[in-house]
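See below for the structure under consideration.
Incomplete set of chains, arranged as in the complex.
Here the chain labels run A and B in written order, and each chain numbers its own residues starting at 1.
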Amino acid sequence: MIKVGILGATGYAGAETARILSSHPDFEITAAASRSFSGKAFSDVYANMKGVLDITLDPPDSAGLALKADCFICALPHAASQSAVADLHKAGKKVVDLSADYRYSSTDVYESTYGVSHEYPNLLKKAVYGLPELYRKEITSSKIIANPGCYPTCSILALAPLVSKGLLEADTIVINAVSGVSGAGRKANINYQFCETDGNFTPYKVTGHRHTTEIEEQLSVISGDKINVGFTPHLAPFKRGMVATIYAKPSAVLSQDALDNIYNEYYRDEYFIRVRSASDIPSVKAVAGTNFADICPIYDYRLGRIILISAIDNLGKGAASQAVQNLNIMYGLDEKAGIGSMGLYI
Amino acid sequence: MIKVGILGATGYAGAETARILSSHPDFEITAAASRSFSGKAFSDVYANMKGVLDITLDPPDSAGLALKADCFICALPHAASQSAVADLHKAGKKVVDLSADYRYSSTDVYESTYGVSHEYPNLLKKAVYGLPELYRKEITSSKIIANPGCYPTCSILALAPLVSKGLLEADTIVINAVSGVSGAGRKANINYQFCETDGNFTPYKVTGHRHTTEIEEQLSVISGDKINVGFTPHLAPFKRGMVATIYAKPSAVLSQDALDNIYNEYYRDEYFIRVRSASDIPSVKAVAGTNFADICPIYDYRLGRIILISAIDNLGKGAASQAVQNLNIMYGLDEKAGIGSMGLYI
């Protein structure tokens, strides 16, 4: 068994990582750290895990933790991950980082987007953007993986097949995204209290969400040209899951058949990408609790536009299970190990 | 007290109409008809109304019902309203019809959209589209009001200020709309069972929802030119409410200030339209149970685009309370009577 440690183990993404790894055939959790709950058992914080993962939570001392495991998943908040990843890397450990700290190719965009300076520009160059369907080979040989954001995962996977072929007209892409409440993390905040959220639905950060630059950087790499996108997220009253409805104009004559062929071909060998049709449209329920990304390209003949529907679990393919997918790749394991089947329909 | 009757009183829109009218200062419900529950008390079907509205439900005989009230709200399904409205009109009664049957200016678009023929083209010409903020004067003098659809109400009110001034570039309008589950009506359908809907979120009828033609007809009238729109609805796990997030390119140089001025000016005298700002963004919770439409225009400086957020209660301003607003206008009453304050935040 490979020894794995988790930093930030009691946030939602960290806890989901712990839940997945606790029944993974190849990994054993030997360390789990939490600033708020160190000294308690993990199962004191997550009652569902009693008898399953009762490990005592460590304080968030990354140098000390490095002694306890071979590899780490770092689920700390943005900025806090910078030095933690650096410490673990220095100790020779493989790290999958769930924060934004190592996702950008340059410090400039990171710093202007997140409003903090980056102290480890050299490490940033070593990190690989952990979207396995696009960067599997690079992930295999890297020791720092920057796990993508949830909205970027959902958006990029949907757009990549068309953007990579230059089939979308520049500057027509609009991403309308909807997330479940777990995306806001596990913290006491009146806005996410049950009585405020249940029965509600609202857009937020209509023009300035931080994931916009991450999406644009990746699409620009895929395209070869600079791509800007409109991105507007919304909060909906469900716990986990995410749907992006993406609108764009094609730059060439297309058809539904052409779209279907492009998507089925592009993702032919990808177990975790399910190309769906309009009669079998993606939904949160089909992906919640899984590592699947369900994608449906639709050609609107009347208006000559393209609509892409993309659904993932924001805590799964958008965070924890994608992190485990990356770990599996880094260790040359079956990419599906521990994450092949985990959703609950009900 | 004016005597009012309700046809289709036990569907969600009909029942909501009954609930509002049961405490309206100027109307008395003297007839309520239901195909499924005739012979029962209204409060046998809606337990909340016990002691408030115990009227016995009539069978759906529009000619017979005409004898029982001065005016009617008709909440029947599409197609079924055609003859019911005709019967009531023939009997000299004022009618507000919640179906699509009298919403279009020509039978052609109606027939191709709804797949049924229109048997009363002459009545169709007499009907007025019941969006009071646009057609208040015509409503005053009409005896048949076609109450707008929920998505059209939400979309048209948001777009009218810009479309009426020609400020949007043709064929760039994309309406991404999200509705609560009550929009599907009160019927047994596995897709809307609690276990299927709770925790789920999904687009539906991505390119061909019937409200598209209704929105396009009204926007074209407002604009003076033919306007096509992309319209994609989604189903979200809340009971009542609706949000449209609308994307478009301006046809002239604009700014946030300019947008704010245009909207505040356009709706200056409208009690039920609340122009909001990005820091006070519309949400379902702010409009659920009310007749308000909350609208927020946002200028995206980075991309030179416009984003409009519009929220209504699909059963309120999108159906029942707008019907009562129309009735109030038809009778020269205070437009707010009975619908001035009805929302529950929690």
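Observations, loosely collected:
The criterion applied here is as follows: contacts are C-beta pairs under 8 Å (C-beta built on N, C-alpha and C of every residue); 3 or more make two chains touch, one makes a residue touch a chain.
It should be emphasised that the depicted structure is a prediction, and the values quoted were computed from it without experimental measurement.
The complex is a homo-oligomer: every protein chain shares one sequence, and counting across the whole structure file gives 4 copies, of which 2 are shown.
Throughout what follows, only the chains that are shown with their structure count from here on.
Superposing the C-alpha atoms of chain A onto those of chain B requires a rotation of 180 degrees, given to the nearest 5. Spacing of chain A relative to chain B, judged by their CA centroids, is 39 angstrom.
Interface residues of chain B, counted against chain A in their complex, comprise 171, 174, 176, 178, 180, 195-196, 198-204, 206-207, 228, 230, 232, 234, 236-241, 243, 245, 247, 278, 281-285, 288, 298, 300-303, 305, 307, 309, 346.
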